[in-house]
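Entry: chain A
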Amino acid sequence: MITFFAWIIQIILVPVLSPLFVGIIRKIKARFQNRKGASIFQPYRDLRKLFGKDEVISKDASWIFKYMPFILFGTTLIVGLSLPMFTTFLKTNLTGDFLVVIYLLAFGTFFLALAGIDAGSAFGGFGSSREMTISALAEGGLIFSMLTLAIVAHSTNLNQIAISISSLPLRSFMPIILSFIGFFIALLAETGRFPFDNPATHLELTMIHEAMILEYSGKRLAVIEWAAANKQLIFLALGANLFFPWGIANSLSITAVFAGIIIFLIKLLILSVSIAVLESGMAKYRFFRLPDLLFTSFIISVIAIGIII
Partner candidate 1 sequence: MEQLIAPQFLFIAGIVVFLTVIAMHLIKKSISVVYFYVIQSSMISLLLLYSSFVRHSFFVLAVTMLITAVKIIIAPGFFLRLIKKNELKFSASSYLNMPMTLIAITIITAIARSRFFHPLTVINPTNESTLLISIAAMLISLFMIINRKGALSQMIGVLSLENSIVSFAFTAGLEQKPGLELGITFDIFVWIIIATVFVSMVYKKFKTLDVTEMSRLKG
Partner candidate 2 sequence: MILAIIILTPLIAATLSLLVKKRVQLLELFTLLSVATCFISSIFVVNKVISNETYSLVPYFSVNALGIILLLLISFIGLIASIYSIGYIREETKKQIIGFTRVKQYYILLNLFLMAMFFAVATTSPITTWIAIEATTLSTAFLISFYNKSSSVEAAWKYLIINSVGLLLAFFGTLLFMSSSMSISASHNLISWNDLLTNAALFNPEVAKIAFVFILIGYGTKMGLVPMHTWLPDTHSKAPVPISSLLSGVLLNISFFAILRFKIVTDTVVGASFSEGLLMYFGLISILLSSFIIYLQQNYKRLLAYSTIEHMGIIALGVGFGGAALFAALLHMIYHSLAKPLLFLSSGNIFLKYSSTKIEKIRGAFLAVPITSAIFIIGFLAITGIPPFGMFLTEFSILAVGITNHPAIAVIVLFAFVLVFVGFLKHITTMVFGDKPEEIPVGEISVWNTLPLIVLVIVLILLGFYLPEPLKILLNKATLVY
Partner candidate 3 sequence: MLTSQTNFIIALIFLAIGSIGSLAFRKKDSISNIWGNTFAAAGSAFGLLAAARTLFLNDIFSFSLPSTFPILSFSFKMDYLSAFFVFVISLIALLTSVYGMGYVKHYYRKYDIGSLGFFYNAFIAGMLLVVTANNALFFLIVWEIMTLASYFLVIFERNEPKNIEAGSLYFIMTHIGTAFIILAFLLLYKSTGSFDFEVIKNSAGLISPLTKDIVFVLAFIGFGTKAGIIPFHIWLPSAHPAAPSHVSALMSGVMIKTGIYMFIRIFLDILPNTPLWWGIIMLLVGSISSLLGVLYALSAHDIKKLLAYHSIENIGIILLGLGSTLAFTALGLNSLAIVALIAALFHTLNHAVFKALLFMGAGSVISKTHTRNIEEYGGLIKLMPYTAFFFLIGSMAISALPPFNGFASEWLTFQSLFAGIQSSNMIAEWSFVIAAGSLAFTGGLAAACFVKVFGVTFLARSRSEEASHASESSISLKVSMAILSILTLVFGVLAGTVATSLSKVSESLNTLKGSGVAATIQNLSMTTQNVFASVSMPGILLGLLIIITVTVLIVNFISRKQKEITGITWDCGTKPSPRAEITATGFSRSIVTIFRGILQPTKQTDIEYHDANSRYFPKTRTVNLETTDIYKKYFYSPIHKLIIKVSQYVKKVQSGNVNAYVLYIFIVLIILLISGVIK
């Protein structure tokens, strides 16, 4: 019974929490620009508003344009399922492998880029070109940072990694820190955060993620925004629970599960605060300096592996 209940939480946790953390990051950034900023629940209200609006779809668009938001949202949900969020005993070796997680997200980005081109506008095209370039280069750093963990844990299953990393002695923590730095750069790239892409802007020259979804409106825009929030939460959860997995409940008792959820929320809060601090303290890089950043993330993870093997 408890496991069924825990499964329900596992499924609904990602979609429910993700707009919250988007709100929190916006709130902190506003605070840094010493303005009050909207409340942290503003994203929920935006979604409800968008669901209630009519939709304008371009006549050039095909079925890809129409069904892409649902595919994107679906992939984020499946990935959400297989993450070690607050318990590790929900170990599924169906989709638990970290390669599956990365390639499922790539599946979503693939369709997002296609939909960007489908509308036939110049902005969409350029957005998808930049998006695909960055995600292609970020994949190396992403895979290799998680690979360090897989080598240490002798398994590529996420839950198994979380269990074995949590029982790791402190002195062999150096490679984990290095790979976390690599992972953090890849996280910023994949979720379109600051040095790579400014989430708030609509300036044609700089926007990457926004350019692709320019043509959307109404319920489809809502689903895409939600999916973007989910993706951000997934990366935060990965960052939190793979690299610092203490406090995850590994037994079935109610208290352990609740303690797990609270510790998980605290870790997510710390991470989103650090992202917000980073964003307000740094300017967006020129596009052609990004590959060097991504290659550094790849090299850092390779050094981390070098230390272990």
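What we mean here is this: a residue touches a chain if its C-beta (ideal position, glycine included) is under 8 Å from a C-beta of that chain, and two chains touch if they have at least 3 such contacts; residues count from 1.
Selection rule: all candidates are chains of the complex that A comes from, given by their letters.
Because the structure is predicted, anything quoted here is derived from the model rather than measured.
Per the touch definition at the top, the candidate among 1, 2 or 3 touching chain A in this complex is 3. The part of chain A that touches candidate 3 in the complex is made up of residues 51-62, 64, 67, 70-71, 73-75, 77-78, 81, 92-97, 99-100, 103-104, 106-107, 109-110, 113-114, 116-122, 124-126, 128-130, 132-133, 135-140, 143-144, 147, 150-151, 154-157, 160, 214-215, 218-219, 223, 287-288, 291, 298, 302, 305-306, 309.
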